[in-house]
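Beneath this line is the structure, given in structure tokens, with notes to follow.
One chain of protein is taken out of this complex; the other chains stay put.
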Amino acid sequence: MAKDDNTPFAIRRYDAETLREALRKMYLIRFFEEGAEDSYTRGLIHGTMHLSIGQEASAVASCLPLTDDDKITSTHRGHGHCIGKGAEVGRMFAEFFGKEEGYCHGRGGSMHIADVTKGNLGANGIVGGGIPIAVGAALTAKQLGTGAVTICFFGDGANNEGAFHEALNIAAVWKLPVVFVCENNKYGMSTSTERSTAVKDIAQRAAAYSMPGVTVDGNDFSAVAEAVQEAVDRARRGEGPSLVENLTYRWRGHSKSDRNRYRTKDEIDSWIARDPILRFREELAAHGVLDASGADAIEAAARREVEDGIAFAKGGTDPTIADVTKYVYAEARS
Amino acid sequence: MAKDDNTPFAIRRYDAETLREALRKMYLIRFFEEGAEDSYTRGLIHGTMHLSIGQEASAVASCLPLTDDDKITSTHRGHGHCIGKGAEVGRMFAEFFGKEEGYCHGRGGSMHIADVTKGNLGANGIVGGGIPIAVGAALTAKQLGTGAVTICFFGDGANNEGAFHEALNIAAVWKLPVVFVCENNKYGMSTSTERSTAVKDIAQRAAAYSMPGVTVDGNDFSAVAEAVQEAVDRARRGEGPSLVENLTYRWRGHSKSDRNRYRTKDEIDSWIARDPILRFREELAAHGVLDASGADAIEAAARREVEDGIAFAKGGTDPTIADVTKYVYAEARS
Amino acid sequence: MNAPTRNPEIQTRELSYAEAIREAMGMALARDERVILMGEDIGVYGGAFQVTGDLVERFGPDRVRDTPISELGGAGVAVGAALTGLRPIFEFQFSDFATLAMEQIVNQAAKMRYMLGGEASVPLVFRMPAGSGTGAAAQHSQSFEAWFGHVPGLKVLQPSTPEDAKGLLLAALEDPDPVVVFEHKLLYKLKGHVPDGWYTTPIGKAAVRREGRDLTIVASAIMVHRALAAAEKLAEEGIDVEVIDLRSVRPIDHETIIASVRKTGRLICVYEGVRTLGIGAEISAMIAESEAFDYLDAPILRLGGVEAPIPYNPELEKAAVPQAPDIEAAARKLARKEV
Partner (left out) sequence: MNAPTRNPEIQTRELSYAEAIREAMGMALARDERVILMGEDIGVYGGAFQVTGDLVERFGPDRVRDTPISELGGAGVAVGAALTGLRPIFEFQFSDFATLAMEQIVNQAAKMRYMLGGEASVPLVFRMPAGSGTGAAAQHSQSFEAWFGHVPGLKVLQPSTPEDAKGLLLAALEDPDPVVVFEHKLLYKLKGHVPDGWYTTPIGKAAVRREGRDLTIVASAIMVHRALAAAEKLAEEGIDVEVIDLRSVRPIDHETIIASVRKTGRLICVYEGVRTLGIGAEISAMIAESEAFDYLDAPILRLGGVEAPIPYNPELEKAAVPQAPDIEAAARKLARKEV
């Protein structure tokens, strides 16, 4: 098919290999989280976790313009970003199982999952906590002239934190190479954006920092890719920060203790009907990038990868109790 | 003179008595601060202080629509607001001299000057610290149906604090009767708004909270009065918060330790030429409210009031050392 | 746990710690229109730990106010509301998030009365779910009672039983000054007898939960229960431990602790916060400068959290704070003068 103006951005811009890899990551996120949820239910994982099932397009398409030298900061709902930025599910599961083989050697768990070697500076247990950190990473890039760009993920709820305001203002005043990606899934825990946020679209707040702001359908892979690619290009050209708002939805509850009393089953179902993975699959098929059997193969491989990951994690090593104060400082002190 | 559409708002709206009282308060602020500065130089006052000379129109015109039941929160540069809201200069000086007769019994000093009986909830040593407090006062008014409005004063520098963002958002979402008055004097200490703030006019940030925002000449008494009166009326009607930005200038340095290295003498002089008091005086004369001799009398009386205030303060009582832990809790505990 | 002496005329029921807190809040909301609750997801969600539960249904969303995720702003709004006539109870979803609001709590709420020379009052209660043991790792498991205990102008409480959870919250609400109440997350489901009606547990009074002759353990929050469990074991060995429930970190009840140490001559402080500069440091120092010093037969021991953030791995997490066997071992050593 000709890559004309009606062709979605992602199809026009990226080669087939990149697009197939993107689909693979979206499946990986989905199956990883299903696997994590299942392991949690079986009591293999403790604590809590925040699943991003339904938001996979946002994570993967946003990371598409990035190299391993580029950075991201992530959130409590960070598994998707982590996989989007290239992490291995085996080491992620190992982390969730509290094993030494985990990305954080079992010290961090779901809420602190990170893969610094791939530029993922980490999930964050503090809503909005990663926003200034992302700006700091962008400051390093500008100061040392590395050319790297940082993507800062955060939720609609986080946009009401003071950290959001302070960090976006600093990024704008200092013209730093950072892209703020707001994943607006309509709720911060149980509180809808209507009840918590005094603007309709969070992207409107970009004007308060004289930066471009755009709201896109966050379940439309190509729409996200286009908006974020443009913002990343702009950042790389030294023109400063942008804000991209991806409208999306989490199918699961906020965390493992959510009774979903603040939203209706109808609402949830309407969003499940807008599955970003299926939609991307269909788009790839429609534009001749990947046929059904090719997509099935990717799906199946992702499933296997997740199963292997769980097996790997189960076989991991438990930390030694005596090491409870290891890693507090660079060298252990008594 | 006919009160037609060319007549400034204040002249149209307020009676002569109110306008004369406003001029008196502006002079009182000017002379109070000159007196405080002089006392500081003589070593009678310790610590530091932040003078608002040059900003008198903003303080007085903003407080004009308020009754004693309405509240204000103020800033480190708060003498003007305090006088605008009706405080006595004698008790203010007594506070600066550290006396029991002071508004805070000598415990607070310039940065904590308050007069709760008149609705002034206090200056604040923390930039932005008073903003959420103002919103809380407005919540009380709404919750208990008192009809009171709160004016929240803050500076251009404070608008980059997270507290600003969080508080304005809450006020807007909850539709609270509060008016945010930003006194934009071009600098937060040494840092110009251009170097610190990613929008041109701070009032533009009102859009991020879906509230009206307007920028006015803060040295034009009538312009301030009109904007704030409208915002107060709106708040009283239950229509929620507004942001008013008064463009003004402090003639003196930031505090007693400022060497003015970040601005030029020319700039300072150009603002001294725009003295808000002289301007208001001329306006009152032009519209037949008050002739020169009437204004002179007000000026002279204000001078005397300040002199008397200093004398009162000098004769005040020093706190007893043993009382150093008094007022920590409602009842003293050992 | 030994039941405190109880007036047989007062009706009690079995309630959980969370239910007791909810009951207190419900009574306060019903009795005084100035009382409001503020916090994240305390409305229809019922609170992250289901403490506010159904209160929004009973009192409506104006009295039980979901705030945006804005801890500094929210706390500051509560300060301003308290200063002007409301009596807010502000819930931090986790005490860790109070790190965002220290400015308003410490610079404003705690100091307002003093800075204004007694001309203002900030009657405000901050509720803070605290502590580890839930697998939520370093940013959701901290114990900050020592920080707030260091701040004049605040009162700081750590109830360990459902009865005290209700009684101390009502006392906090009646108090004209800001009070920080730490609720240990692992206690929310603990059941216990809770008196009916409105009653207050006095602020600043520790409780002797178990009398003993050989050794005093001062513990707070969940550590009270672990200390009592250790004491039962030690009793089998003939070691008679007195367990004091601190209850109030600011003010600290010097008298009760000094009296106990004068009797036993031995003291262990057990607390979950980080050991260094934690509340045990204060208790130890207070004894070491008191008249009880001369009665000490052994060094004063402290068992506190290890010098590390709370780790995610469950075994490491347990190892990061004192457990009953740790207390038992330390007490045995001290009683046998092996220290």
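Per-chain numbering from 1; labels A, B and C assigned in written order.
Here is the rule we go by: a residue touches a chain if its C-beta (ideal position, glycine included) is under 8 Å from a C-beta of that chain, and two chains touch if they have at least 3 such contacts.
Since the model is a prediction, treat every value here as computed from it, not as a measurement.
Peer 1: Give the labels of the shown chains that the missing chain contacts, considering the complete complex.
Peer 2: So, spelled out: the chain left out of view touches A, B, C.
Peer 1: Pick from C:A110, C:A130, C:L157 or C:A171: which residue touches the chain that isn't shown?
Peer 2: C:A110
Peer 1: I'm checking contacts with the chain that's been left out. Which of C:P178, C:G192, C:P309 or C:P322 qualifies?
Peer 2: The missing chain is touched by C:P309.
Peer 1: Using the touch definition from the top, which of C:P159, C:P178, C:G280 or C:P322 touches the missing chain?
Peer 2: C:G280
Peer 1: For the chain left off this view, which of A:I11, A:M49, A:L66 or A:V135 is in contact with it?
Peer 2: Final answer for the missing-chain contact: A:V135.
Peer 1: Which subunit C residues would touch the chain omitted from the figure, given the whole complex?
Peer 2: These residues touch the chain not displayed: 72, 96-97, 99-100, 102-103, 106-107, 110-111, 114-115, 137-139, 146-147, 149-153, 250, 252, 273-274, 276-282, 284-285, 287-290, 293, 299-302, 306-309, 311.
Peer 1: Applying the definition given at the start, please give the residues of subunit A touching the unseen chain.
Peer 2: 71, 73, 102-108, 112, 114, 116-117, 121-122, 124-126, 129, 131-141, 143-144, 162-163, 165-167, 169-170, 173-174, 325-330, 333
Peer 1: Going by the touch rule given at the top, which residues of subunit B touch the chain that is not shown?
Peer 2: Touching the missing chain: residues 46-48, 95, 98-99, 104, 106-109, 111-112, 124-129, 157-158, 160-162, 188-191, 195-197, 257-259, 261-262, 318-319, 321, 323-325, 328.
The rule we apply is simple: only the chains that are shown with their structure count from here on.
Peer 1: Please identify which chain has its centre, taken as the mean of its CA atoms, farthest from the centre of subunit B.
Peer 2: Farthest from subunit B by mean C-alpha position: A.
Peer 1: How big is the gap, in whole Å, between where the Cα atoms of subunit B centre and where those of subunit C centre?
Peer 2: Taking the mean C-alpha position of each chain, the two centres sit 41 Å apart.
Peer 1: Can you check how far apart subunit A and subunit C are, centre to centre, with Cα atoms defining each centre and the answer in Å?
Peer 2: Centre separation, subunit A to subunit C: 37 Å.
Peer 1: Of all residues in subunit B, which are in touch with two or more distinct other chains?
Peer 2: Only 162-163, 165-166, 169, 173 qualify.
Peer 1: Could you list which residues of subunit C touch at least two other chains?
Peer 2: Correct list: 67-68, 70, 72-73.
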